[in-house]
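Have a look at this one.
For this view, one protein chain was removed and the others were kept in their places.
Each chain gets a letter, A and B, in the order it is written, and its residues are counted from 1.
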Amino acid sequence: MLRRLLRRVSGTTVFMWLIGIAMLVVVVWGVYATLSSGRYKASDWIDLTVYGIAQGSVYALIALGYTLVYGILRMINFAHSEVFMSGPFIGYFVAMALSQSGFFNRQPFVSLIIVLLVAMTVSTTIAVLLERIAYRPLRRAPRLVPLITAIGASYFLQYTFLGLFGSGIKGYPEVAQLKGYWPFPGTSSGILRTQAVVIVSAFVMLAILYVFVQRTKTGKAMQAVSEDKDAAALMGIDVDRIIVITFVVGGALAGAAGVLYALLFKQVKFDMGFLPGIKAFTAAVLGGIGNVNGAMLGSLFLGISESLFPNLVLDGLGLPAPYQLKDALAFIMLVAVLIFRPTGILGERLAVKKA
Amino acid sequence: MAILSAHHVTKRFGGLLAVSQFDVEIQENSIHSIIGPNGAGKTTFFNCITGFYRHEEGSILFKGEPLDGLSPDRITRQGIARTYQNIRLFQNMTVIENVLVGGHVHLRTGVFGAVARTRGVMAEEAKALEEARHTLRFVGLAGRGDYMAVNLPYGDQRRLEIGRALQTRPALLLLDEPAAGMNPSETEDLMAFVRRLRDELGLTILLIEHQMRVVMGISEVVTVLDYGEKIAEGTPAQIQRDTKVIEAYLGRRATA
Partner (left out) sequence: MNARTRSDWMAPVKSGLMGGLIALLIAMVGLVEVSVKRPILTADGRILLSVGQLLLLLPIILMCYKAVQVFAAGCEKVTDRLGLLATGALSGFFASLVLAALVLLGRVINLRTVFIRASPDLFNTLTFGLGLGGGSVVLLLFGALLGGLVAAITLLPDRIRRPLVLGLALVPLAAILTSALFAGRGFSVPVALLVGVVAAALTFAWRQTQPKLQDRVAALSPSGQRTYQVFRWLLPVAIVLALPRLGAYPSEVLVNVGLFVLMGLGLNIVVGFAGLLDLGYVAFYALGAYAMAVLTSPEMTWHGIHLTFWQALPFAVLASTSAGIILGIPVLGMRGDYLAIVTLGFGEIIRLVFLSDWLKPFLGGSNGITRIPKAVVGSIALDNSPKLYYLILAGCVVAAFVAIRLKDSRLGRAWMAMREDEDVAQAMGIDLIKTKLLAFATGATFSGLSGAIFASKLTSIYPHSFHVLVSINVLGVIIVGGMGSIPGVVVGALALVGLPELLREFAEFRLLMYGAALVFMMLTRPEGLVPEARRKLELHEADGEV
């Protein structure tokens, strides 16, 4: 009996489970140590969680771009982080022009909507161009080829923006109405106004997308194509058109995410896409890549844990300056998810391999 | 003696029963065919044997030892080799390299040996190459060794795939529709070739085939699958008379 068990369980499996257990122990120990030290008040945790939700809702908008494209093309659109970056970047110039004319101060919300629309248009254009020029010719190529192309396109776009517009950090003009807090009634904590605006707008857009994918004819066609491209084509669905629409939707959401991100962190820069991009991808994987609901859930989960983790776990372990390892957490979660549950939280099993 | 025996093998895909409570015994040194309409679960069963799928129930014994749960490479090392329905060669490797990959498990060379190229390593390589050439001659591809596999004509690709499988030195060879896409004279050659595999190399052959001429011409035992279940088993003559088979398989086709 033991012999049969040994034949099935390889050394690598054991090794992986050991890593998993070690990680779990570290997390539990850290949480316990932090909570028992009583260093943080309840309001601290609420602030961190709100911050995490704001961050996570931005990730959700980006993650949808990854997940939709992956669902349909089975390809990681590595350049999606640059689609995300390009919108708010051009939006910045529009905002500055509006600000100089004085319109921005008179009508800040109208201006923001204009900036948002410009950013969505730019990101969509970049996404569609990417698909047309770089990905479409490679649709039948071996898997690694489009991935390498996407990596190349990502760096090309990043450094083209650097060359065109310079390396300086660009800040959006301040909106007076968005400064300060809205307190939660009955508590000592509150929510930053920008955070509230970001969370609400993100959720509105997510809701619109959800309805689009689930209810409209085009959305259903997208689902069909992601299920089986060839069968969908036989059913009379124009696969090329659906793929373009997927990039349009992903691009528009990424552009919007970019503006919200810029509001939250008050800066745009040519390399601002890399980290949110990879984190959003992590979130998409976390939720089960190809799964729209999963991407939203995974993003919120990642946003919140990223915000809580340094204080909750690392602080308890006595690490100096734990916030430095905040970004490492996203990567560790990515690695851990892919190792232990590659299908993600809500992921359906990836199509059974055919012999 | 049975070289391979399957007991109550069941494989599901979601709600679909691809193979259901399947029992079969493959006698050593026999040519055994599995037939059945498209989607009857034949290739799925092959994938269960070779470890590519894991069956949920039942067990498969090879030479008395269970194969269940072993990874495909370990199963190959036990002495089972296969070909594929839609030829799967290493297309951008040369013909002889394809065969040499088949010999992989019988070579020892590791990283250090490969770099140092000791006398032992060189001898092993030379021997492997000689055996690969021998295999190429056996499958009728002598002189084509340096062609890219992708550039071979269709029939030769089939032969190469068999050659590559032979190089793993199997006791049991699984052929998945080897006659697909062949014209009558090529099919004739193939049948002779399969018999040679059994007679000259002493292999046991398990065959999935749609061409009845091949099945009835060379098999000693035929098992019929329909909707994942075994509906008949026997000699070709028995199968041809079996009413259940005619009804489920030939009959349905005749009425269609």
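Quick note on the criterion: contacts are C-beta pairs under 8 Å (C-beta built on N, C-alpha and C of every residue); 3 or more make two chains touch, one makes a residue touch a chain.
Please read these numbers as outputs of a predicted model, since none were measured by experiment.
Enquirer: From the list A:16, A:35, A:169 or A:235, pick the residue that touches the absent chain.
Expert: A:16
Enquirer: Which listed residue, B:8, B:54 or B:117, touches the chain dropped from view?
Expert: Considering the complete complex, B:117 is the one touching the chain left out.
Enquirer: Identify the residue among B:66, B:120, B:143 or B:184 that touches the chain left out of the display.
Expert: B:143
Enquirer: Please give every residue of chain B in contact with the chain that is not shown.
Expert: So the residues of chain B touching the missing chain come out as 50, 52, 71-73, 76-77, 81-82, 84, 88, 90-97, 100-102, 104-105, 107, 109-111, 113-115, 117, 121, 125, 128-129, 133, 136, 143-146, 148, 164, 168.
Enquirer: Taking the full complex into account, what residues of chain A touch the chain not shown?
Expert: 10, 12, 15-16, 19, 75-76, 93, 134, 137-138, 141, 143-149, 151-160, 162-166, 278, 281-282, 285, 319-321, 324-325, 327-328, 330-332, 334-335, 338-339, 342, 353, 355
In this text, only the chains that are shown with their structure count from here on.
Enquirer: Cα centroid separation between chain A and chain B, in whole Å?
Expert: About 46 Å separates the centre of chain A from that of chain B.
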